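The block that comes next holds chain A.
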Amino acid sequence: MNTVPWLTILGAVPLVGSAVVALLPKGRDLIAKQVALVFSLATLALTIVVALQFDGGSSQPFQFIESVPWIPAFGISYGLGVDGIGLVLIALAATLVPVVILAGWRDVEDTPDARGSVKGYFALILALETTMIGVFAATDVFLFYVFFEVMLVPTYFLIGRYGGPQRSYAAVKFLLYSLLGGLFMLAAMIGLYVVSAQGGQGTFNWFDLAGMDIDPTTQKMLFLGFFFAFAIKAPLWPFHTWLPDAAGAAKPGTAVLLIGVLDKVGTFGMIRYCLPIFPAASEFYAPVIIALALVGLFYGAFVALGQGDMKRLFAYSSMSHFGLIVLGIFVFTTIGQSGSVVYMVAHGLSTAALFLAAGFLMQRNRGSSLIADYSGVNKAAPVLAGFFLFGALATLALPGLVSFIGEFMVLLGSFQRFLWVGAIATLGIVITAAYALRLYQRTMTGPVGPGLEGIGDLRGREITALMPVVALTILLGLYPAPVLNVVNPAIDNVMSSIGATDPAPVLGSTGTSSEGTEQ
Partner candidate 1 sequence: MSAPAFGMHLADVVPFNLPSIDYRLIAPILILMGAGLLSVLVEAFIPRRGRRPVQLIVVFVALLAAFAMVLAAAGSRAVTAEGSIAIDGPGLLLQGTLLLVALLAAMLMAERMVDPSGDAFAPRASTLPGSEDERQFTQRGYLQTEIWPLFCFSVSGMLLFVVSNDLLIMFVALEIMSLPLYLLAGMARRRRLLSQEAAMKYFLLGALSSAFFLYGSALLYGFSGSIDLPVIADQITAKPSQSWLLMIGAAFVLIGLLFKVGAVPFHQWVPDVYQGSPTPVTGFMAATVKIAAFGALLRVLYVALGGLQWDWAPMLWIIAILTMVVGSVIAITQTDIKRMLAYSSIAQAGFILVGVVAATREGLASALFYLIAYAFTTIGAFAVIAMARDSSGEATHLSRWAGLGRKSPIVATAFTIFMLALAGIPLTSGFIAKFSVFTAAIAAGDTWLVIVAVLASLVAAFFYLRVVVLMFFAEPGPETATVAVPSVFTTVALAAGATVTVVLGVVPQPVLEMVANADVFIR
Partner candidate 2 sequence: MNPANYIVLSAVLFSIGAIGVLVRRNAIVVFMCVELMLNAANLAFVAFARMNGNLDGQVVAFFVMVVAAAEVVVGLAIIVQIFRTRRSASIDEPNLLKY
Partner candidate 3 sequence: MSEGINLGETIVFWVCAGLATLGALGLVLSRKAVHSALWMALTMINLAILYVANSAPFLGMVQVIVYTGAVMMLFLFVLMVVGVDASDSLIETIKGQRAAGVLLGLALGVLMVWGIGSALAGVAPAGLERANEIDGGNVQGIARMIFTDYLVAFEATSALLITAAMGAMVLAHRERWAARPTQEQLSKARFLSGEHPGNKPSPGIYARHNAVDTPALLPDGTPSELSVPRPLRARGDVRPVDHADMTEIAEIEEVDAT
């Protein structure tokens, strides 16, 4: 066992960074940025150290376990630990934060009506990172909830203070919507605690709760509470309307963290909490959820197709992708769930690429995010256009990129369980291509639009910020083993905890059976 509280250290580093940045004297903006970057890089380095120590082959799905009693009165402990799923999502967060910091280097200065200070912006981002790490590392449901909710606060400020014209409305809507889900989850969580207390001292310990046998009726009620919160977060159709507003109002960097990491908490929560703790309820609700996921997949894609605003388009596209992730989780196949996790990572990266590239573009044109305001950027800023295209391709899950692996695994897993679901979902890839390329065509190609002639191409810093994302997208696409190696055991654990088994191939491995078809 580990004696070093790695996860605590990991979470503490950005928090300390946040405090340091916040306490810097006014006007030392450059130093604030540099300090923020250093801390975020240190976090990334630590994450890599942790990831390298993670033993994917171990029989123990959760590692780096820490547990200290926190509020014994309610059986609450400060419990941390990661399995493969948590680890890759933490890694995703740790990767994206320095990227966002670097990309947002001049976000505050370049927004004339920004409400906050430079150091505040970066302090909030670092604080957000702490909560992101915490939420993925918590093994105590209560602790998870705390991070889940506290996470809203820095995000709220990031949107509301540093966002675009609709920021206030969007921030409040985001917060209230999330709180609504969170409060229902709180009620369900308390219900869970009360159920666990029926046999003596109640607990919030995930390991105990996951091993608990709850009667199906109760499960169904409690499940709804948790699922509702996650469905809002993810966001699943029809609980999504906060996302376009929030993403539309937020700075690109904020939007990347919001969609790329924060929203993953929803899908992460489903796979970590809904399934293992409420297996019977999960099974009961799966058809409905799958239906919602499918609706969301196509709904999001079609609305994205009709969007005139880039940021909103990305939001709807994400909604569509979240439909896919949720689908992968609730078809109860190893492949589908592994795929979902891979897709979470992939989506984080692709969102980052696309959103940041779009952000760089908008910054060059008075912050306009209207597609109609752009044309022929490729001519004026070819490198920018290149990254933009890369982002679009990552979004449409081009094979060879990591998003393809995730998407395909989800589709395959769905197909494996429910033939028609998988088949219908697969049709989504056409619409995805349609809106992604339509966006590129409208903005980047054709004659250079008015006012765009001299916008200037990406600078070194901007390219530096984008490169890691691009590189990871390609590398993991060609060699996803680092992710799959740690995710697969965790998924096996989830599958066994819900008692689901994969459908065997029709012919089996021996190939002797000639019976049966896919019908």
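Basis for inclusion: all candidates are chains of the complex that A comes from, given by their letters.
Throughout what follows, contacts are C-beta pairs under 8 Å (C-beta built on N, C-alpha and C of every residue); 3 or more make two chains touch, one makes a residue touch a chain; residues count from 1.
Everything quoted here is computed from the prediction, not taken from an experiment.
Student: Judged by that same contact rule, which candidate in 1, 2 or 3 sits against chain A in the complex?
Tutor: Spelled out: of the options 1, 2 or 3, chain A touches 1.
Student: Touching candidate 1 in the complex: which residues of chain A?
Tutor: Result: residues 70-74, 115-116, 145-146, 149-150, 152-153, 156-157, 160-161, 167-168, 171-172, 175-176, 179-180, 183-184, 186-187, 190-191, 193-194, 197 of chain A touch candidate 1.
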